[in-house]
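Note that this complex is displayed minus one protein chain, with the remaining chains in position.
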């Protein structure tokens, strides 16, 4: 029997992707949609300007949108997926947790809090147990789990495959798609025939979230990974798919072919949205490319390529679909992990 | 009185830019145009599919194109600007030098040869004296000077401004415009809504040319700079302007504001095509951007921005117009330097 | 049991789409791949630079490519799909027909020949019987059927839905995607931040093919439709999907809502690749759009929208996926029609 779920912030770009992924999902049934006060009371079809490249699901089109408020959401909802703007998420997500809802959130607020698990299921599923600490400390009946930022998700699985070599220094340069900023985030006049070498707050997310994700959780406390990461972030004129250039320096010598093998063999999970393999490693030196490779594994795979020795260690490129693996799909996958682990 | 010059490979993308720059240039007068055998005998208007965004100059349109052969070029030409494909350049440029022509070349062949000066006038004008060694060794009446690759020119001036801090390790990620590959180089199906993380041979050029440019010439021998450079190159959907993310580690501590000041005060030259300032440093964190900033200093300035501490040293972005400062304009500027130094 | 088929010109852009569509097709089994002499003898993986956004099918990757010559193709092939360049198609397609092969061709050569059926199955399936005339006249054991040009296919089904109103004058302006010109057809320098108001020979195809498609076949002779069409063709920076602005003047008054209803109710066929409905009519005034709507009906539907009175009659927009419905899919669909009608 499907779990009844709601989507917080259902009309935005990530909200639409969540609906696209949840509608056909056998384990979940969309039973609540929230948006801003201005949209409350409208049907979803009226409230959302649907822009995903598949038709709006019939089951959702005529649902009534409610305000983003625990009192407005039906009680028989078991899980919430949140794609709220972070300022709003910071305000209302705790209210939902306090009201007893389990929230799988894509919003950036709270990601670095000590008692909030920041999880990529194939990378650090054990961090989910931070929820015990969270419930102790916050007294919530519900729970809150976060997925990382889209640009973080893209490169962390490749690093996870290399941890046994002793990660020390990482440089990462990102070429990010416009959908990462939401529908109105990047004006066409800003980006056609152009690139913008700055995305507010993004570099810090890559540098800090990656260390939390690769950290060790001893059942009580989470120790962040000791590697250091230097990030430089760019917006480019692509619709979907973040491409990243990565240089890694490790304690032990790391030949390119050993790295490729470690990535290829890095295990995936048996969750419904987990792709197999998790990391697709290309031989062709000019791959991965956003338009060609972002839909690998239904948008949930990580693509890597161009592995080679650099003057200082290893160098490679990686890619993930930023609104699927990097946002909506990440939240859905965390929902599947919550379900698998009995939190629902 | 203007120096009579010729353009080798006049019909290509860089050849067209050379003509656009040389036609109004007070020191040079275009007196010869060469192209492939198939174009020889045609007027330039017939031979070239003119695609630069200013009309084809009248003085050039009706000139007859000759083959790229010393015998076909008039004797009273004093200097040649070469934008030949490198395989052809390797074949015929030495013939022109042997026949007594002074060649300022943008072609990549021979750039790393010990006795060929690779010059950015504002950075290493003294390397021009390698021409004495060259003439001794090769017995040429003419001479050959090269400018570096477009992606190398973009970041080397910013490094030159920082040499006193002791350059050690440099990481550079490039976001390169399609014009860098010539008119037919990048298909639209390859690059719209996409990025390609590979440009054949480009990373090596950044890594080796930069060390030669920042090397020391003692009058007899050139010692390459001891820094190490790791490059990762990407093609993105921009027309003109290469953007680069740079991380620098130096012997001495290098605060971002000191770096900005060093770049701003890095001296330009009194040559006609040298911009003043050479390096334009932006305060705005989201600059430089290709479409907005590639025409600074008539396309001859270097733009820098986003200077900040990284976990490992200094981090910043830089930009240059790849077919002006990075190719045709670089060759013209070397021509001006040759003229200034009495080689013509 | 699946029909064994071959693809002529298998390495090009349309050839790759053909393979993508034929590989999972239950009625067809790919058993031969041809390309230029230079590719003959290589595996398909070696010969083709695969650029479609799904992985190269395993069953095809290791097949050996042959020359495009009846002697090189196995005898037990029942049907050939041709995406040859038209100059080559004109040379070799008749040889295949003479050798007994049934050819469903996307190449433009011969499309306007009196005895070659030019067919969109949902529009003029009865024209297929021209094959009787063809065999009589040419003495072929095989047969040749053509699908129209991609830009023609986009608007003809919408006109077909309106024929009962008496088509008189049609103006059509096209906004065509770069994939219509093949992989190397449109350089990125030509089209980024640009549009090109000219596609060689395209306007004539729209004007003449449409009249043949909507003509009447009396079992012996085909009379072209008496309407007149004026076309203006533009290339724009989209990857896939041709968008067209259409104005129609009819004998009888044609209100926009009657036109919408006629399009919505225009019958599809019961062939495997025929979408249902054939024509998707949008209410939203800003649809159809290439990126959002080109995959309707797995890329085989026609999308229409913006139906309104113009000062002179009816005005609307239509869209189709140019390499699926407009090329590879059109040929596959003609193959299904040939099979259904016993020509295989």
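By written order: A, B and C. Residues from 1 in each chain.
Criterion: contacts are C-beta pairs under 8 Å (C-beta built on N, C-alpha and C of every residue); 3 or more make two chains touch, one makes a residue touch a chain.
Worth saying up front: this structure is predicted, and the values here are computed from it rather than measured.
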Touch with the missing chain holds, among B:150, B:206, B:239 or B:314, for B:239
With the missing chain put back, one of B:193, B:207 or B:336 would touch it. Which one?
B:193
Looking at A:112, A:239 or A:256, which makes contact with the chain not pictured?
A:239
Residue, one of C:127, C:146 or C:171, that touches the chain absent here
C:171
Contacts of chain B with the missing chain: which residues?
51, 53-54, 192-193, 239, 291-292, 295
On chain C, where is the contact patch with the chain that was removed from view?
169, 171, 173, 175, 192-198, 207, 228-230, 232, 234, 236-239, 243, 245, 247, 285-292, 305-306, 310-312, 315, 317
Could you list which residues of chain A touch the chain missing from the display?
13, 51, 178-179, 183-193, 237-239
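Rule of thumb we're sticking to: only the chains that are shown with their structure count from here on.
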Looking at contacts between chains, which pair has the highest count of C-beta pairs?
A-B
Chain centre separation (chain B, chain C; CA means) in Å:
46
Interchain centroid distance [CA atoms averaged], chain A/chain C, Å
40
Among all residues of chain B, those touching at least two other chains are 192-193, 237-239
